[in-house]
Every structure is written in C-alpha cells, then in structure tokens.
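Below is one structure, written out as structure tokens, with a few remarks after it.
The complex appears here minus one protein chain, its other protein chains still in place.
Chain nomenclature is as follows: A and B, assigned in order of appearance, with residue numbering initiated at 1 for each chain independently.
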C-alpha cells in the first residue's frame, strides 16, 4: 500500500525543513506534542523548502490574494507534515486526522476563510484519503498573526500505538 | 428518563437541516469527526430551520445587537445538535460535553463575547443538565468570519462506547 510519503512524491510535493525563526524570537515549545495516541500540532505558518517564511506576507484580501492564501494554507499543511514526520519518524503512523483549526490573517471585509483553508484540507485528503484524512475543521478570520503570516494552522491527529 | 430530544421538544426548539452552502463553496470535511469516544465538532454558524444562514449577518456591536447575537449563538448550538444527531443517531449517546470555543464577529470596541456565547452554553445546559452539559469554554472576538456570520462555534463531546 502506498505510504503518505509515496503519495506526496506522486503529487510532486516535498516536505520543508523546520521553521527558521526570525532573529530574536525563541519558541520554547515543540511543534508536535505526543500524548498517548494523540499528536497535538502547534500553529504552523507557510514556509519555503528551507524553512524560511514564505512570501507573500500580509493580510488576505488586500496584500495577499485568495489564490495566494490557498497556496499558503497548503504550504502550512506541508510544514505540519514535515513536523509530524520529524516527530513520528513516518507519516504512516498517523492512524487518522482529528482536527484542523485554520486562522486567516484577514483584511476587513474578507470572509472567504473556508476557501483559503481548503488549501490545507485538500492536501490532507489528497495524501491520506477521505477516511483517514477526514477532520473536524473551523476556518476563521484573525486580526493579526505572528510575523504577518497570511495563514496559521493548528490541529491534531491520532497515531498508532 | 427524558432524552435530550424530549427536552428540546419541551423547550420548543427543533433541529435545523444541514447547512446549505452558498453557491461556489465546497467544504471538504465532516461537521462531526468521531475518533474513539470523542466527537469533534467543526465550526458551526447560525442557520434557520432549512439550513440557510440565519439573519442578521455582520458584526456584533454595530450590524448585529448583543441580543440578536445571543439568539445567533443559540441557533449555532442547535445547528451543532443537528449535526451531532445526524452523526450519532441519538443525542442520548452524548455522555458529556467537553469543550465549547465561541467566536464572535466583533465590531471594534465590542467586548461582551461571553454574554453572546451564553446563547449556546445556556442551550447545552438546558438540554443536557449541569453535569453532562458542563464544558470548558472560551468566548473571543474575531476580526472576520465566513459569509459574515455573527458567531461561529466549535467544540467537543464525549460519547458512549
């Protein structure tokens, strides 16, 4: 059976390096916290292959287009998969997805957050399939996000014992 | 013993049909995700009996009054109960409430989010009682919500095996 890693390769996606933090910022917590069969995922933003914050930054609806924000949500999803792989060793240990909480740095009047966060949900469903990949989800508009990232996503997966 | 469905009828409330999405919007995820004994609830907004977004839409504090927003939070709660009933078959399978996260589409200066989200919490406590219905809760002000809904609520319940 194809692994999630196989499926990512088929789709032409690769997992980014860990986030390289801007100077002067320390994040005193792990990107993934494993507690029993649960893996809790810290808020991730979009990064490029080398772990630098992906461009464009700013508010969705003015500085960042809806299409760019959809891609940013997919990049945040790839960053999450990178963190999960580093923590778990293999993405095949993910038994099923549980929850995705998608936060969009929203310009006044921008209210298509679900279309943006689909960038992450579509990735998860493409890689894990409709049963393992299904997840409870909210997609909402935040006033500000760290470092002006357009999208931040946290979530949870269930892992095999 | 009275079921939650009996209690809803006593209170004069009925559960709405599933959300009818605006044209051009696809939501590739379930409204409720069951993982073991946990049922995770996606973000729900207020709907009318037929699953259309309930009026009024917009920002609480200017376009939507605090009282209208309290009613909207109750409608979001009823939409959640509708989704739980469709997923679980019976609301009696809810062993206890776990968490409610209430997000209010807030006009600048509106800071009575707890009074608004009480519309949902009061419903849960009325229907499930103070033991089964108790829940951890946050009630906070969002910059924007999808489709300009005044309130979006996600949460979690524990279900019987």
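The rule we apply is simple: contacts are C-beta pairs under 8 Å (C-beta built on N, C-alpha and C of every residue); 3 or more make two chains touch, one makes a residue touch a chain.
Owing to the predicted nature of the structure, the values given are computational and were not obtained by experimental measurement.
Engineer: Among B:33, B:74 or B:135, single out the residue that touches the unshown chain.
Structural biologist: Missing-chain contact among the listed residues: B:135.
Engineer: Given that one chain is not shown, which residue among A:48, A:66, A:122 or A:154 touches it?
Structural biologist: Of the listed residues, the one touching the omitted chain is A:154.
Engineer: Of the residues in chain A, which ones touch the absent chain?
Structural biologist: 25-33, 35-36, 38, 40-43, 101, 103, 142-148, 152, 154
Engineer: Could you pull out which residues of chain B are in touch with the chain that's been left out?
Structural biologist: Residues of chain B in contact with the hidden chain: 96-101, 104, 106, 108-115, 118, 121-122, 125, 134-143, 158.
Here is the rule we use: only the chains that are shown with their structure count from here on.
Engineer: Measuring from the mean C-alpha position of chain A to the mean C-alpha position of chain B, what distance in angstrom results?
Structural biologist: 25
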